[in-house]
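One protein chain omitted, others in place.
Chains here go by letter, A, B and C, matching the order in which they are written, and residues are numbered from 1 within each.
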Amino acid sequence: MTGSEKVPVVTDQPETCRVADAEEKSLLRKVMDNFADHCRSRSLFVLHYCTGCGAIELPPTITSRFDMERVGVSPMVTPRQADLLLITGYLSVKTLKRVILSYEQMQAPKYVVGFGSCTINGGMYWNSYATVKRLDQYIPVDSYIAGCMPRPEAIQQVFLDLMAKIDAGKATAWQDYYLNYDAYLGRQMNLFGQDWHTPTDVVAEAKHYGYVGNGTTGEHTALLDQRATWSLDTVPELYPARGRNERSRP
Amino acid sequence: MEQKGTKTRPRKLYEVPNMDVTPKNKGSFLRPLKALSFLFREPVTLPMEPRPAAENYRGFHVNDWEKCIGCGTCAEICDNEAISMVHIPDLPEDHKNGIKPRRPAIDYGRCCWCALCVDICPTGSIALSREYIHISREMNTFFILPDEKGMHGLGYPIGWGKNEDSDLLDLKRQPMGEVEPEARSDNFDEIVDGFDAHTALIEASRCIQCGMCHEACPTNMHAPQYIRAIWEGNVEKAVEEIYRTNPFPQVCGRVCTHRCETACSIGRRGEPVAIRWLKRYAIDAVSPAKVKKIALADKAKKKSGKKVAIVGSGPAGLTTAFDLAKLGHAVTVYESKEKPGGMMRYGIPEYRLPYDKLDADIAVIEAAGVAIECGKAIGRDIGFDALRSDNDAVVVATGLGQGRSTRIPGSDQPGVFSAVDLLARVTAGESFDLKESAAVIGGGNVAFDIARSLARLQKKTFGKVDVTLVALEARDRMLADEEEVIEGGEEGVKVFTGRGPKQIVVENGAIKGLETVLCLSIFDEEGRFHPKYDEADVILHPAAMVVEAIGQATDVSYLGKDVTEALEWERGRIKIGRDGSTAVPWLFAAGDMVEGPDVIHAVAAGHRTASAIDTFLGGGSSKLEAAE
Amino acid sequence: MRPENYRPVSHPPSHEYELYFGPNHPGIEGNYAIRVRLKGDEVQEAIADGGYLHRGFEKIMEERLWIQNVALVPRICVPDPVPMEECYSRAVEQLGGLEVPARAQWIRVMMLEMSRICAHLFTFGGNAATIGFYTNMFWGVSMRDLFLDLFEEITGARIYHMYITPGGVRRDLPEGLLDRLAALLDDLESRLPDFEDLFFSNTVVINRATGTGTISAEEALAWGVTGPNLRASGLPFDVRRDDPYLVYPELEFEVPTMKDGDALARMMVRKAEVLESIKILRQVIARLPHIEGPVRCPLPNPLAWNIPAGDTFARVESSKGELGFFVVSTGGAKPWRVHVRGPSQMHAVQVLERLLARGRLEDIAQIMFSLDACPPEVDR
Partner (left out) sequence: MTVETGTPATIVDTIQHEIPGIKVTKQGERRLRIDVARDSLPALLELLKGRLGFIHLSAISCVDWPETDEFELVYHVWSYERKTLASAHITIPRNPGRFVSVYDIHTPAGFYERDIHEMFGVVFVGAPNLRPFILTSWGGPPPMLKSFNTREYVNQTYEWVDYQPDWLKDVEAKGGGVEK
């Protein structure tokens, strides 16, 4: 399961990743982008995915008592319509795969918040074989909240903080996934095995959004290219119904 | 029959009375619309500002740096290895009082806010505040070094702090049995019972393994290790740990000044772990033969062919001898008195240190190959030059054998004794003119040793005790150990504190008593010894004999003129380097005569000296270093 | 946008198809998946897929000191953490021969019942949400939050209290807490008719939930169903009464049951249990002020605390059913083995698979939530 070589960690997202095209932008484009950012920050749809303990504080946050809908934060059941992915605590390896699939399905711009100790440095489960220790090695993260688990007030504040960041055009972690996709993919492969791949063509998306950098492609994405096409049967573990389980076949 | 009984047993499963909550009737279709009334109720929604947390909320850490001693117990108990100790060179370091220059840093990528660190903290410095919001993308902000202001310096009030209910430390020592004062006051039997296996285990379990004792001990005994071994029930391992640094476990297990216990973290808020008694328990629990085997396990197989002579068989001399013998050198110890042990035998009364226990320690040292020649005084029986010429190196460790005199009027009377001299006579069983009443001048441990010895002899001889002890220091600043003062009082020693000796009153050639005056101050403004007295406040303590216990001096006349001149001197003592070396290359000095003040320091000096001699002799002292 | 290598997935030419329920869906508390094979909207077969919340608890508990595990155990079941603390602590007490002081026993009962109310209120909401009644969820969750405020006052934390330790509890109650609890219970009681109007006697809800996911009494026993789910099938078994612990024998309470064993019956049993818990809490409020004394027996230094060798099985009635901890000690400072038997290990796997196979697509979420299965308890 473990690859021998470790991929260097990108702890901090490059702050300048939008500067390059900012220079090329026309004034109108800039104004439009700022306006879009402003609007985005006022309507955040949170993917309804309870990945760990911290999710228990989400119902209070969303419902009457702490009511986050008053600032435009609302749950959303499908990834494709969601803006915000909350990693509410520890991630088992099995969940991480689904998280990556969900994250890749979300439309850019998309934001990720890590809840509590477990997403930062392993937390309570630091010596558990089953959980992932650092979230930012596998998907880019916009913000972390300290706590085990963070209470609703803290979650409120992270929403407000994130909204301010989006409004200011600084919540750009998602671009890092495109710019350094090869490194992210490499670390995912280290954990899941070399045959790991997802249905989303991230490199093509990077081209679409215009965030192709030196790190977008590399040795790991080359492995993906060898596979050329994706089909249900190539990821047996994710979709065990295929070929694995005779009982479910009619 | 029995089978039949079970077979015909009625199945009662469904007959247990129960409460059926089946709804009687469905509500009207419109009933849910009642919820519309909520439109006019006050909303439960809270304002966006974060609420203040509850009074014992477990939020971010705070740590009072003034209180924190850097013991690292918080890091030890932490579930998640979230706490690591950070060495901060700016902070004060105080081994004696158990303070390390380090403070806990906390990883909020690990912490689970269980507050076990708070509950176990020996000082009560660490606490959890009511602050709970920290949001950042910068990983480094999640690793913090909390001080009393908290994570963001905002000074939130403390939430979960030290509390008696949740304190995880056992602050009470296991009780130590002692012989009752009535039963002990007329004999020299050992007073302290020692721990039994069960109490020793419980006492050992109190240790939090912070290692403050190790640092505080002059010879850096591995106290945490042997305490852990005792807790594990492995006394042999404990003895092994003890012998790594101390060949006098029997002695130090009884009469050590236990600097370790002063530094003990548990002692911050409670009673320190009884490290000394645990050591005594360990060594008492292992058979002498086994002790020998353990102590000599690291003895060198080869002989070095070098010879070393050691003058004086006190703790410093014998420790040096033990180390050198284990390294393969031929060591001879010369002792002027009849039996080896020096002050340990002739200075410490038997009720504190039974002689057979001391003999046990010395037997191990002899088993290492050390030759001890008793009754051989250098300068009297053997010349110092001969010693020099016969050996490759010489160590002098003759201690402080001479009592100092107060030189007050009457101190030259026949009935005035020096404490060391008298203690030695008591040990040797020599007779002296014991009187029915006695006065002791001095407030240190030696003064109490002689006072309590005299009390015993008086009780034995006359059936009653009349010993007065006069100390210069006030009661709360007595030099003697607290337990000496208490036990002495129990045995009938009358203690007068804050008084200085004025004169010994003599009438008709017989001592009538000791006159003392009130002491106003002991030291002058520059901190020098210069007591001031209130001459008007005079008390006469009736006594037929007086013992002076105000300090000792050394006698180095045996060195001879040449050597004395070749040596460097400092305030009447031989000047030595840290390793016991003197200005004369082949001559080393150790123990009370050059340093003081107690057995454990002498042992430490012995180790250093032995190591230096081994280097001087060209032997690799690798073994000793490895043992360190 | 459509990736370049996108190929449409072709289903086999069959009127049967497979559907992946979860892991990100609102049908169950937490991160869990069900794979269902459907014919039309009739479920042919359901296969539970767990492990998304697997943290290897049983393994890492073997690596930690007895006291350190106190911080770990509540995390086994997020919505109802107190029974975990109680069960683990009691196992350690049984092995170590610790006596829990009377006052601590009463406080523990209080904590357990508060936690039960919280868990049931949460389930009220969840049950409603699975059939599209979000108002009830909003009410349930905000009501529960008031209890969490009290928890915060007592223990210093909202969710993971880490309050019950072997030998008692960590601190005594803050001043005036019992009054505030009494007021909150009154408040809750006064709110229950609202829940009743909106939800429990709502014709739509009753029609919708009647006959959904029915478990007969025989099945319930055979499948190892416990807790409210068992009682909803007419079997009045409750660990608190059958295998009593703490001061439950001194308390008066009923074990509510229903006969039907369907989703509605399970909801009703939970509703009745909230009332019983209120009753118990009122007794605690009346008795606790008269019980003086320490709240924890003296513990040895936790860094050097060996528990005598042996094994024990401690049981607690959690809001979901029978919770058991099998703890083995070899006389060391750490447990040799801790086995957690969560009630959901039955409910969320074998029982759920069987029930879903009888149901229809639209019932799946409701059945899952009506069983009140707690996936972290399954995965551990």
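Quick note on the criterion: a residue touches a chain if its C-beta (ideal position, glycine included) is under 8 Å from a C-beta of that chain, and two chains touch if they have at least 3 such contacts.
What you are looking at is a predicted structure, and each value in this text was computed from that prediction instead of being measured.
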Left-out chain, listing which of the shown chains it touches: A, B, C
Candidates C:Pro23, C:Gly51, C:Gly126 or C:Gly213 - the one touching the absent chain: C:Gly51
Option from A:Thr51, A:Thr88, A:Ser128 or A:Thr200 whose C-beta touches the chain left out: A:Ser128
For chain B, residues in touch with the removed chain: 1-3, 5-7, 9, 12-13, 84-90, 101-102, 105, 107, 109, 139-145
Missing-partner contacts on chain C, residue numbers: 48-51, 54, 56, 58-60, 63, 94, 221-224, 226, 235, 237, 242-243, 311-313, 315, 322, 324, 326, 328, 336-337, 339, 341, 345-346, 349-350, 378-379
Chain not shown, touching residues in chain A: 1-2, 6, 9, 11, 92-94, 97, 120-122, 126-130, 132-134, 137, 191-193, 237, 240, 245
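By our rule, only the chains that are shown with their structure count from here on.
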Most widely separated chain from chain C, with each centre as the mean of CA atoms: B
Comparison of A-B and B-C by number of C-beta pairs in contact, larger one: B-C
Where chain A and chain C are represented by their mean Cα positions, the distance between them in whole Å: 31
Distance between the centres, which are taken as Cα means, of chain C and chain B, whole angstrom: 52
Set of chain B residues in contact with two or more other chains: 44, 79, 112-113
Residues of chain C engaged with two or more neighbouring chains: 71-72, 142, 160
Interfacial residue positions of chain B with respect to chain C in the complex: 13-14, 16-23, 25-29, 31-32, 34-35, 38, 44, 53-58, 73, 76-77, 79, 112-116, 119-120, 128, 159-160, 163, 165-166, 168-170, 202, 204-209, 228, 231
List of chain C residues in touch with chain B within their complex: 64-65, 67-68, 70-72, 135, 142, 149, 152-153, 155-157, 160, 162, 170-172, 174, 194, 196-204, 206, 217, 234-236, 254-260, 265, 268-269, 271-272, 294-296, 298-305
Chain A residues touching chain B - in the complex, by the definition given at the top: 11-13, 64-67, 70-71, 117, 120-124, 126, 136, 141-148, 150-151, 153-154, 156-158, 160-161, 173
